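Only a single protein chain was left out; the remaining protein chains are all shown in position.
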Amino acid sequence: MNKVVAGPDEAVADVFENATLMLGGFGLSGIPENCISAILKKGTKGLTCISNNAGVDDFGIGLLLKTRQVKKMISSYVGENAEFERQLLSGELEVELIPQGTLAERVRAGGAGIPAFFTPAGVGTEVATGKEVREFEGKKYLLEHWLRADFAIVKAWRGDTAGNLIYKGTARNFNPMMAAAGKITIAEVEELVPLGALDPNQIHTPGIYVQRIFQGKNYEKRIEQRTVSK
Amino acid sequence: MNKVVAGPDEAVADVFENATLMLGGFGLSGIPENCISAILKKGTKGLTCISNNAGVDDFGIGLLLKTRQVKKMISSYVGENAEFERQLLSGELEVELIPQGTLAERVRAGGAGIPAFFTPAGVGTEVATGKEVREFEGKKYLLEHWLRADFAIVKAWRGDTAGNLIYKGTARNFNPMMAAAGKITIAEVEELVPLGALDPNQIHTPGIYVQRIFQGKNYEKRIEQRTVSK
Amino acid sequence: MLDKIGIAKRIAKEVKDGMYINLGIGIPTLVANYIPPQLSVVLQSENGLLGIGPFPKESEIDPDLINAGKQTITMMPGSALFNSAESFAMIRGGHVDLTILGAMEVSEQGDIANWKVPGKMVKGMGGAMDLVASAKHIIVAMQHCSKEGASKLLKKCTLPITGIKCVKRIVSDMAVLDVLPQGGFKLLERAPGVSVEQIKNATEGRLEIEGNIPEMQL
Partner (left out) sequence: MLDKIGIAKRIAKEVKDGMYINLGIGIPTLVANYIPPQLSVVLQSENGLLGIGPFPKESEIDPDLINAGKQTITMMPGSALFNSAESFAMIRGGHVDLTILGAMEVSEQGDIANWKVPGKMVKGMGGAMDLVASAKHIIVAMQHCSKEGASKLLKKCTLPITGIKCVKRIVSDMAVLDVLPQGGFKLLERAPGVSVEQIKNATEGRLEIEGNIPEMQL
C-alpha cells in the first residue's frame, strides 16, 4: 500500500475553504513546517485550526494568522503570539481555549470512535459553562465530546510508504492522536523509508491512520526558549 | 528509583483474599506466568480476575480456577477452558462477559482517570441491560464505566529498574492498559536491564505506572494453536 | 452448495485494493488465502497487529506472535504492533474498511447473532460486538441452514444478538445476498447448482428476487 505523494503542495491540494484542520506540535516542536508553508502559499481562507498552540508571530501557525487564513483557533495555550492576541482582542479571530489534557483526550476520542467522556478538568470554572456535570465516586466530572477534522496534518521523524510513523523526543506530543482523528491524514516526515525498514514494535502511529505521506525538506525546527547549562 | 523485588513470591506477598486482580495477556500470550504460579502457591482465595481470557485447563488463569481461588472472572472470551465452563454452568463461578474493545477501553479509562465514556459496542444486545443509551450524530452509544484493580499484574519482554517496560509482538495486548490501572502494579519481565539501557523513545509502559518489577524465570510460553505453513 | 473454501473464495472477491480488513475466526480466516496477490491489503488482528502474514514455517514459530484465533502467525513488511485499546480504537473509530465474520443467525434487519447459545455455549463475545457496532462494511460468512434444515436467515434472530442493523452482505453456502436498508434480503447470486427455489425455501426472512439471478463466478 503506497501512500507517498510528491510533496507538500500535492499533499494539501484539496484543503478547502472553511475546512477544519488539526495540526500537530507543542510550541514549535513537532509542527508540520512543510505543510504549513504549502497552505500559506495556497492561500486557503476560513480555516479552523485545532492545535495546542498557535505558533509565534513569524513561524508555525503564526504565519497563517498573519495572512488571515485562520477563522478560528482551538488551542490550550496561545501566549507566544502577539499578532494572535491582537486579532483576538479586535474580534477578528474566534478562539476556543480548552484544557490541554481535555484537548488531547477529545482528539484521541475522535480517532477512537468515542463520542463523549467524563473528565474532571475545568469543573467549577468557565470551561464548564453549558456542560453536563456528573459525580462519580464523590468527585465531579464534565462531559466532553470528541474532536475530528477534515484534515489532520502531522509531522514525524521517520515514516514508511504505508504511513507507519515514528516520532522523536518530545516532538511526538499531539501528533499521534491527531493522525487518528483526521478524515484525511497527511504526514510529513524527515526521513521516508521503504516498507519493512521500521521495527513493527516501535511504531508510534500505525499506517492505517495515514492517507498521504511525503519526505519534507529544510526543517528549521526553531527553538523558542534556548536554555543551556554552564 | 529502584522498584526491583527479588521474585514473584515477594511481588505478590500482599495480594489479599477477595482482591481484584488485572492479569495481562491474550490467550496464553503475554501472561504473567511467574506471578500466576506464585498466587497458586500462596493459595489466596476469593479473587476477582479481570483478564481478556481465562487460560486453559492446565495453564494460565486456568490453574487458579482449578484450585477454586477465583470467585469471579471479568473477560471477553473464555471458550478455551472446560473447567471454566463447568464451574460457570454449576454456578460455582461468577462471570461478567464484556466486549473486548469495551474491556480494553474500560481498563484504559481506569488508568487515565476517566470514570465513564460512550461506546457503540453492545447497543441493542443483552450487554446494554441497565446501561444509559445516548445518541450522538444519529448513532446510539452505551455509557460504560472505568475498571481499576487492587493489583495489576503484567508481563513484559524487557524492563528497567525504574519500571519502564517494552513488550514483544502481540504479547503486548492488554498489558499496557492494565499496568496503568492497578493501585499496585507488578511487572515480570524476561530481561531486567539497568537504568538507561532502554531507548526512551521505545518505551511502551512508562515506569510511573509500575510499583514492583522482577526478572521472571522458566517462561513456558505455551502455544494454543500451533499453525505452520508448508 | 459451497463448502467452507468456496465461501471463502467468494468473499475474497469482495476485497478491494488498499483495504484494511479484519477477519474473524473460522471461514473468514480462510479468506486471506484467496485474496488476489495483485491487491495490496492489510489484515488487522484485534489482539494488536496490522499486517498479518502467512502461517510461519516450523523454524519461524514465535509464541509472542499470534492472531485473534490464537494461531501462530508471521508479520508482513510494514507491519505495526499495538495494544488492545489502540486496536479497538482503530475498529471503533471506523478506520478498518471491511469486517468479515461468521454468524449463527442474521435477521432481515441486519441483526447478527454469533456469540451465545443459552444453556449450551458460554464462550463470550470477544471482539465481535465492537466489530459489528463499528465497521463501515460487514460481510457475513455463514451456513444458510442448520443441520436440521432450519433457516438461519430469519425475520428475527432467535439467539442473543451481537449487534443490530449492521450486516450489509451475506455469503452463505447457497447464495450471496444484501441486507436492504429498509429490511429484507436481496438475492444477488446463487451458488453453483443451487436454484432460486431452493434459496427461497431456505430463507425465512423476506427475500427480494429481481430479474435473473446469476450463478457465482469463483
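The first chain written gets the first letter, and so on, giving A, B and C; residue counts start at 1 in each chain.
What we mean here is this: contacts are C-beta pairs under 8 Å (C-beta built on N, C-alpha and C of every residue); 3 or more make two chains touch, one makes a residue touch a chain.
Just so we're clear, the structure is a prediction, and the values are computed from it rather than from any experiment.
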| item | value |
| --- | --- |
| Displayed chains contacted by the hidden chain, counting the whole assembly | A, B |
| Sole contact to the chain not displayed, among A:M1, A:M22 or A:V78 | A:V78 |
| Options A:G46, A:G169 or A:P194, residue touching the unrepresented chain | A:G169 |
| Contact with the hidden chain (one of A:L40, A:L97, A:I184 or A:A197) | A:L97 |
| Contact set of subunit B toward the excluded chain (per top definition) | 1-2, 108, 110-114, 160-162, 164, 180, 195-196, 198, 200-201, 203, 206-209 |
| Positions on subunit A contacted by the hidden chain, ascending | 26-30, 52, 75-80, 85, 88-89, 95, 97, 99-105, 107-108, 119-127, 157, 168-177, 204, 221-229 |
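Basically, only the chains that are shown with their structure count from here on.
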| item | value |
| --- | --- |
| Farthest chain (mean CA position) relative to subunit C | A |
| Distance from subunit C to subunit A - Cα centre to Cα centre, in angstrom | 36 |
| Centre-to-centre distance between subunit B and subunit A (centres being mean Cα positions), rounded to whole Å | 33 |
| Interface hub residues of subunit B, defined as touching at least two other chains | 105, 119-120, 167-169 |
| Subunit C, residues touching no fewer than two other chains | 49, 81-82, 88-89, 91-92, 134 |
